[in-house]
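Every protein chain of the complex appears in place save one, which is left out.
For chain A:
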Amino acid sequence: MINSDLQALITTLEMAALTTIILLIIGTPLAWYLAKMTSRFKVIIEAVVALPLVLPPTVVGFYLLIAFSPEYLPGQMWQQATGQQLAFSFSAIVIGSVLYSLPFVVQPLQKAFEQLGDSLLEAGALLGAGPIDRFFTIVLPLTKASFITAASLGFAHTVGEFGIILMIGGNIPGETRVLSIALFDHVEAFDYARAHLLSISLLISSMVLLAAIYWLNLPKRNKPKDLTVNTKREEQSANE
């Protein structure tokens, strides 16, 4: 019986890890674009990205369920491409999680990119660094903490997901049965002992993860906030 919970844990970790990787790949350029964008459409894209924060997960899940079904275009296209049905599959819950956790990755990155500004990138360009070079040698090292935050939040939020998965994934062991669904099952079956076990382990691991994020960000908070070094220091000419 414990085996089925272990199976759910593995499915959950697989889903969350894959979701986090996809989120970083699509979230980084999206956050960059939003940080540099000046068009009035910026607010609309920002609102769409933030939508999962306020919308009940079941609403998102409901529309995704319809879109993923073989009667509608996205579901049809998926079926043609892969030969498998999209709804109630592992792929479906990953896609759902990506959409649902998007703001948790995009928002911290966007804020970090905005704070970084253009000045250091201009300096880098004038030293001969191209755009990709600048991203890996200037942007990434200076916004490392935000990338860690974004990835951890994206991962943790995906682990804690319930409504969307229930709508579009169902409860297929080894495929879409994740921890939160397993927990729901145990409660429905009045198996409170196992429900307690799952709940307390989710609670503790989430707690540990969040504490780790805050701890990782701690030394950055004690450093001066501005990323460019242009502050005149009191000890100005003391060393000169």
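Keep this in mind: a residue touches a chain if its C-beta (ideal position, glycine included) is under 8 Å from a C-beta of that chain, and two chains touch if they have at least 3 such contacts; residues count from 1.
Simple rule for what comes next: contacts and distances are computed from a predicted model.
J.: Missing chain, UniProt name, options "OB-fold protein", "Spore maturation protein A", "Molybdenum import ATP-binding protein ModC" or "4-hydroxybenzoate decarboxylase": which is it?
T.: "Molybdenum import ATP-binding protein ModC"
J.: For the chain not shown, which residue from A:V94, A:L109, A:I138 or A:A151 touches it across the whole complex?
T.: Checking each option in A:V94, A:L109, A:I138 or A:A151, the one touching the absent chain turns out to be A:I138.
J.: Specify the residue from the set A:I66, A:A129 or A:I172 that touches the hidden chain.
T.: With A:I66, A:A129 or A:I172 as choices, the missing chain is touched by A:A129.
J.: Over the whole complex, note the residues of chain A touching the chain we left out.
T.: Interface with the chain not displayed, on the chain A side: 119-120, 122-130, 133, 137-138, 141-142, 223-224, 227-233, 235-240.
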